[in-house]
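A selection of the complex's chains, in situ.
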Amino acid sequence: MKSIITLTTDFGFGDPYVGIMKGVLLATSRDLTIVDLSHGITPHSVLEADFVIRGSYSFFPENTLHVVVVDPGVGGGRRVIYVEKDQHRFLDPDNGVLSGPLDGADRVLCVVNRELFRDAVSKTFHGRDIFAPVAGRLCSGLDPVELGPPVDDPVRLDWPEPTLGRDAIEGGVLYIDVYGNIVTNITEEQVEKLGSGAHVFLKGEEIGKPRPSYDAIEKETPLALINSFGLLEIAVREGNASRRFGAGTGDEVIVTRNVDA
Amino acid sequence: MKSIITLTTDFGFGDPYVGIMKGVLLATSRDLTIVDLSHGITPHSVLEADFVIRGSYSFFPENTLHVVVVDPGVGGGRRVIYVEKDQHRFLDPDNGVLSGPLDGADRVLCVVNRELFRDAVSKTFHGRDIFAPVAGRLCSGLDPVELGPPVDDPVRLDWPEPTLGRDAIEGGVLYIDVYGNIVTNITEEQVEKLGSGAHVFLKGEEIGKPRPSYDAIEKETPLALINSFGLLEIAVREGNASRRFGAGTGDEVIVTRNVDA
């Protein structure tokens, strides 16, 4: 059966870097399905890449290999790791980008076998010289044990968890998507614990109670709802909430047990 | 033979939404060729998506399944439809996005069989939860009759037709492309009926008579010509006509029988 590889990078769409990685992948293993998960990660944003992988990998078939190259430490001392979790596989710089899947991972290896790399490894493009050839070999049936020894201290990010009080949740903005939807770090379960009177505030401004879907309100009106990642989101129906509220990553979002809180 | 699916969305290129849809597609049907037709549709612009599909689908092989997710009504009451026309297949929200292919369609079905959807259907991402799994099943040989009952009143857009007079055509700007080329809603046939003296005006400014190709004029000079969609276009040779004329969708374009009209 054809192997599936996903690519997530901060390489953007203008340069040939992604295409070159695909060339090396196809030169290593011809019968691949390569899926671009995202190449629009903000340059060097390990946290954003972690968010994208965390919310996406489980929708792919088992045995998919997820390659993430958001790698500000390229050419320096950071390790390369291979991770297995729940029949999914990951190949990535050891910089926290896999903080999601590392939670409960079945296996973590350090990729050190230089025979699997390109003969000349540049100091600036390990996507081409390390990640692509190793990924290609893994998809051609390489036993992961050939990669290198186990790692017991992979780097994890301090994931920005909300503060949970008895009558309020203090969270923040995690991600802004193409529509300007404001994704928070507050989960559906956390909101539900506050009961049916829960009210959402963004940077002090009242958004109201969570709604079931965008069409619960008038067009161009702001609303809160639980999005497809299972997270609290603030949106404007057929509009751009991020622009409307001047909101960006890290801004404060509070959910209170009732409107007067 | 491998099935081909095209995807047209307003999801952009920065977020993982397109990649997640591909994950679900590949989890449903492994042997697919997935082609990105466009993910750069202006958010919520059903008219623009209709324009893209209308001008593109017939260049794909027969039996290709065209999935369009430009879906401002997601989570609300809008239907999902499956359309067959001239050996092409379409799966889309019933919001007018298929106004082109619906003209003379061979079959229109309402997709209501929830057994084909993901177990949990979110209120915000039907691309992942409905369109991708249903498309995957269709490419695995599902008989469309399993989708649901026929529809005889699919939603159609009021396509902005030009007004045709004896000595002039009053049309408008339909689409601006990456080069800044200004695509109008006036067809080659309509222009030809005005004869060889036909002159084009954009927002009152004379562009001149239609030319056979870009190189008929000097660089950086404006011209009118019939483009590859068979529509009248206003361009600047090796320049950007939209910026030059400050032109956008809906602006007035007039073609007269002669220059003095």
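Every chain is named by a letter (A and B) in the order it is written, and numbering of its residues begins at 1.
Following the convention adopted for this analysis, contacts are C-beta pairs under 8 Å (C-beta built on N, C-alpha and C of every residue); 3 or more make two chains touch, one makes a residue touch a chain.
It should be emphasised that the depicted structure is a prediction, and the values quoted were computed from it without experimental measurement.
Peer 1: Count every copy of the one sequence in the whole complex, not only the 2 placed here.
Peer 2: 3
One rule holds for everything that comes next: only the chains that are shown with their structure count from here on.
Peer 1: Can you name the residues of chain A that touch chain B in the complex?
Peer 2: Touch list, chain A to chain B: 1-2, 4, 6, 8, 13, 33, 35-40, 52, 55-56, 59-61, 64, 177-179, 212-215, 225-228, 233, 238, 240.
Peer 1: For chain B, which residues are in contact with chain A within the complex?
Peer 2: 10-20, 22-24, 26-27, 30-31, 43-44, 72-77, 122-125, 128-129
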